[in-house]
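First up is the structure itself, then whatever we jot down about it.
The complex is shown incomplete by one protein chain, all other protein chains being positioned as in the whole.
Chains: A, B and C, in written order; residue numbering restarts at 1 for each.
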Amino acid sequence: MFGLSKQCVLELNEEYKTLEDYQGRISRWCPGCGDNGILTATQRLCRDEQLPPEKCVFVSGIGCAARFPHYMSTYGFHGLHGRALPTAQGVKIRRPDLHVFVNMGDGDCCSIGTAHWIHTVRTNMKLVAMMHDNNIYGLTKNQASPTSPLGMKTNTTPQGAYLKAMNPLTVTLGITNVSFVAQVVEWLPEVLYEAIRQAFHHNGFAFIRILQRCPHFTPDAFSGLLSDPKKLLMLQHEDGIQLSETMSRLYKTTEQHDPADINRARELADRDDIVPIGILYRNENIPRYEQVTKSTHKSTWEQRENVLNGAFDKFGIDADFASANKGTRAGDGE
Amino acid sequence: MFGLSKQCVLELNEEYKTLEDYQGRISRWCPGCGDNGILTATQRLCRDEQLPPEKCVFVSGIGCAARFPHYMSTYGFHGLHGRALPTAQGVKIRRPDLHVFVNMGDGDCCSIGTAHWIHTVRTNMKLVAMMHDNNIYGLTKNQASPTSPLGMKTNTTPQGAYLKAMNPLTVTLGITNVSFVAQVVEWLPEVLYEAIRQAFHHNGFAFIRILQRCPHFTPDAFSGLLSDPKKLLMLQHEDGIQLSETMSRLYKTTEQHDPADINRARELADRDDIVPIGILYRNENIPRYEQVTKSTHKSTWEQRENVLNGAFDKFGIDADFASANKGTRAGDGE
Amino acid sequence: MAGEMKQQTARSASSGKRATLLEEHIIEIVSDSGEGAQTAGQMFGTILAKSGNSVWTVEIIPAEIEPPARTPAGASGNRIRAGSFPITNAGDGAELVIGFNEQALMGGKWENRYKPGCIILLESMWANHPDPEIAAAYSGVVNILNEENYRLYEVPMEQECSRFVEDARRGKNMFVVGMLMNIYGRDLQLARHEIETKFKARKPDLVEPNIALLEAGYEWAEQNLDFRFEIPPYGVKEQQVVANGNVAVALGIVASGMEVCAMYPITPATSASHYLSEIFPEVGGFVHQAEDEIAACAFAIGSSYSGKCAVTITSGPGMALKTELMALSVMAEIPLVMVNVQRGGPSTGLPTKVEQGDLLAAIFGTPGDAPKIVMAPATIEDCFYSIITARKIAETFRTLVIVLSDANLATGQQAFPRPKISKEWGAPPVDQSPVPAGKDPLDWDPVTGLSQRFIPGQPGGMYTLTGLAHDRKGLVAYGPGINQEGCNRRSLKLAAFQKTLQPPKVCGDESGDLLIVGWGSTKGAIEEAVARVRKDGLKVSSTHLTFLQPMASGIKEIMQKFRQVMTVEINYSDSYEDELIDENNRRYANLAWLLRARYLIDVDCWSNVHGRPIRPGAIEDMIRERLK
Partner (left out) sequence: MAGEMKQQTARSASSGKRATLLEEHIIEIVSDSGEGAQTAGQMFGTILAKSGNSVWTVEIIPAEIEPPARTPAGASGNRIRAGSFPITNAGDGAELVIGFNEQALMGGKWENRYKPGCIILLESMWANHPDPEIAAAYSGVVNILNEENYRLYEVPMEQECSRFVEDARRGKNMFVVGMLMNIYGRDLQLARHEIETKFKARKPDLVEPNIALLEAGYEWAEQNLDFRFEIPPYGVKEQQVVANGNVAVALGIVASGMEVCAMYPITPATSASHYLSEIFPEVGGFVHQAEDEIAACAFAIGSSYSGKCAVTITSGPGMALKTELMALSVMAEIPLVMVNVQRGGPSTGLPTKVEQGDLLAAIFGTPGDAPKIVMAPATIEDCFYSIITARKIAETFRTLVIVLSDANLATGQQAFPRPKISKEWGAPPVDQSPVPAGKDPLDWDPVTGLSQRFIPGQPGGMYTLTGLAHDRKGLVAYGPGINQEGCNRRSLKLAAFQKTLQPPKVCGDESGDLLIVGWGSTKGAIEEAVARVRKDGLKVSSTHLTFLQPMASGIKEIMQKFRQVMTVEINYSDSYEDELIDENNRRYANLAWLLRARYLIDVDCWSNVHGRPIRPGAIEDMIRERLK
């Protein structure tokens, strides 16, 4: 401590953010709801990374999961059902200084939000997307979601869901420009945290599917996984997640999986018999939309004046009247 | 001809449909537009299968490709941009007697229609979907589509498209319940026809991506493929497409690919260096939505009376008042 | 008269105490979620109805799925309005409230749900709670209630119940039913029967302890409460059924002959499809949960086009997403029924609460001219019949019919005469016969509005439907005359249909000082308020519109006979009380806009967006104030 002035220490301490600094309103999810664990892991990340709360934006859609931003003390955007991703893209496009997170339910993301999910993966903007997958519509009280397993009785499928559950991982891994795909379960905080952390540091769009318990409507959805650790296939790799010793002792079904290997990632994602947990795929070299679309020009008023004057000169009556048509023809079509 | 009564012959002849019987209004696509070839192949299919024109419905969205139904003399539904697939599902759901075809552009299907594309694959209803992929928005005059190649100059990307083209095949092959995926080019009528034919006979949702020339806006999009037959990888298999001798002589880059092998299909679909042509994947054993959702009860008026009377008894004031609440609580939620 | 008590000497059925004779009473039971206040309320509502009262019940639903215990916003329960005259709405302030804890109770008080000074029966266990904060909170509330002169009775529910069951928390609700049986002097046997039916099949061992709790409640009230009420039955002559508006909609769908319902879940509409999902397969029908509202609407349109007339059910935000397809259905003349169970808006708004804020959006929401028919059920019974009517109109005129229900109808329960089933309700089967030569797919008789629809499968009928401008053959055509003709033809359907409508009835005299015009679920409350003030001689009448577009003839003539006309609606309007508001910028309530524009009569409006059914008492006060 020699040489360190008292003032500095004080200031450092003052600025150090604790978990409480990221806590918004008290969460009102059901007791035992898995969303709580996801919230905690995310707050831990913010604390560990010491993210300035005012630089974080949590964008969500509508649903139980989508209440997430209210429980953070950062900026939050609790928007429309299904529209979290394009909103988040808009937030990020010209604000590289902001850390933008997206929290969606399985209905939010994989049903009404499908088009945005696919296209956001494609644009590969630097966002962390967490899909809270409880296999059900929680907030609207128990309707089938695309990830509801075949035969599950819900209020809209009282005779049982008609279709096999959709696998969001295989879809995501099929999208051109996919750059980060992880799957975790909220009841293993260590892996959950690590996936969010790696997502946060990923250079592009990070998609995490989080299996999330909904004790209220689907108490048994994941009971098989909970009771039998062998049902989880822990993906290990030096470039992926590395399990702690305790975890390794409990979860022994593991595979060395290199997140760079997309073919293997697709095969793993496709397995019906076991649930792969960890980083399925990562590629840090895919161009990011906010970067490739960035203009080299500044948005100063002077620059605007220049451009306007240029246009007015070009369209000036004394100049070239016909050029007013260049590239401006109102198209035909429907 | 012995033993065949004159009357029968006459009737047979009368009923035999020729290509003209499927021709609607004269097509108004640009000269050289690849859509014409797709139309011809489809009319040939109808003729070869002798489909009653009144039993065929061609559903489309909006775009050049989506004008397709007008050029057939069957029933046609030229609906809204992006909404062809859910409309077609609705047509088919309780009309198993109808042959339902869907024609969409790449924008129609892979941009505004993305969510429906993904979910229609998932429901696996018996429909033939042709995606006319000209890598551009034709009808609205030259804007980037999701399949426009990186750097392509269009009216909305005058500096060149920002993103690598989306690969509709890898996406489709990642969707749970995918059951038929083919890729063909419209300038090889033999393969085009064969893919549509196999799609027509497929027991579920058949998705065909057809690379389609748009001489007006993207004259060079496929010139590489046209000039160099080696760039096409012809998938051959006894369960897939088998090339004619002439074709085999011209197109020598081939692979024996079993359409049952989804992993290989995904790898093939993913190749950037070569364009696989043929049936990538087929699985005749995926349940079809219109079948699994079919009720065992008839929709007779008597049956309706029974059900109504049952409900009125149950909700009758002399009976069980409280049961009026069963399963009927207006949900909470957003 | 509503809420007014008359002293009587009659003895109640059950006890030696003097019972007050009432025409009606409003009871609320509130507990934490999971404590069974809803079950208690439903059971007691059933008993009241079975013993001859007219009953309206509404659920009190918390905003969260499992809200934290002991919170005002977390209250769950039931309101029961019972009377000896036909009850058409949830009424004014509750007159007897039972609270399982003081917080749940206070939620209702803050929302002004209780009549000041009403009777309150409050679980007393919290007084001595080990957590001093809880004890203090409890006694704070008790003080307030006493100060404000509520008739507060502290009831040791937990203590009493624990004599019979281990988990007293789960038994209180039957104890409460027992108390109510005593207070309202009903035959205990009726409640025993309810308990038996409820548990016999699935949990027979619960029958006995619950009956014990019931009897304990009854006995406790007998010993400790100094009031009894008697609400004489009202004479029901015909068979009745009880349902909420969403159940009625689902039954209407079955009765209308429709075969497909395509939807995407959204509160408060979803429960209609829940119930429909259960019964629809039994008539060969199918509920399709689509990936979103757009797909749901397109699916319904596709199905309708193929001859299987379809319905799509949604609420405001969902209707917003269907806007583009709504226009297609009109433009391409595909019959479609759309039910919008309105909730509080704008945007996600108040998902569980009532509003009538989607009327103008339903009529005008589609860009371009897309004339459609818009109707609104006013009662739960209407919810049933309006679907049958809507399907018929949709198919007859080949157009979109929007049925505007709302959260008030969706969650309220009421008895109505058991419908007499008629084969006429059903849809005709798909016509597969060949189309005669020379017929065009979009021909339309300009006088009757009728036309033959060509359905896939019909030989000779092949044509291509399009949302582009087109001629009568369905061929795309951009000529100015053709587009004008098409728009004209579609608009004239409304005119032709309009000629068939009957003028609305006037409730009250045909002329007077004030006419109140309403639409949708407010009917019961408006008519009750009007009846009340008319008793005092005020010259007020009301009329209620079922068809909002087009509107029946004769409405202008009705309005002209009154000095003032106003609408009462549950949606937003500016008020002249706001300093910024003047006649140049005031924004009117939905129906007021429509009436003003069509009839050029200075129709005023009184509306709010409190997210609750408008109470008859509030309307009454407004009228008295206005005519003072």
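Definition applied: contacts are C-beta pairs under 8 Å (C-beta built on N, C-alpha and C of every residue); 3 or more make two chains touch, one makes a residue touch a chain.
Owing to the predicted nature of the structure, the values given are computational and were not obtained by experimental measurement.
Chemist: Just to confirm, in the complete assembly, which displayed chains does the hidden chain contact?
Modeler: The chain that is not shown is in contact with A, B, C.
Chemist: Which candidate, A:Leu150, A:Leu250 or A:Val307, sits in contact with the chain we can't see?
Modeler: A:Val307
Chemist: Check each of A:Gly37, A:Gly63, A:Gly79 or A:Pro146 against the chain that is not shown and name the one that touches it.
Modeler: Checking the options A:Gly37, A:Gly63, A:Gly79 or A:Pro146, the one contacting the hidden chain is A:Gly79.
Chemist: State which residues belonging to chain B touch the missing partner chain.
Modeler: Looking at chain B, the ones touching the missing chain are residues 28-31, 62, 64, 80-82, 107, 111-112, 114, 137-141, 143-144, 146, 155-159, 216, 334.
Chemist: On chain A, what residues meet the omitted chain?
Modeler: Residues of chain A in touch with the missing chain: 24-25, 52-55, 57-59, 62, 69-70, 72-80, 83, 86-95, 97-98, 115-116, 118-119, 293-301, 303-309, 311-312, 315-318, 320-322, 324-325, 327-334.
Chemist: At which residues does chain C meet the chain that is not included here?
Modeler: 63, 73, 110-111, 316-317, 319-321, 323-324, 327-328, 330-332, 340, 342, 344-353, 355, 357-358, 360-361, 363-371, 446-447, 466-469, 478-481, 483-484, 487-488, 491-492, 494-496, 498-499, 550-556, 571-572, 574, 578-585, 587-588, 593-594, 596-598, 600-602, 608-612
Quick note on the criterion: only the chains that are shown with their structure count from here on.
Chemist: Specify the chain most distant from chain A by Cα centroid.
Modeler: Farthest from chain A by mean C-alpha position: C.
Chemist: Mind pulling the residue numbers of chain B that touch at least two other chains?
Modeler: Those would be 62, 115, 118-119, 293, 327, 329, 331-334.
Chemist: Do you know which chain C residues sit against two or more other chains?
Modeler: In chain C, residues 64-65, 265, 267, 270-271, 274, 278, 281, 291-292, 348, 468 touch at least two other chains, as defined above.
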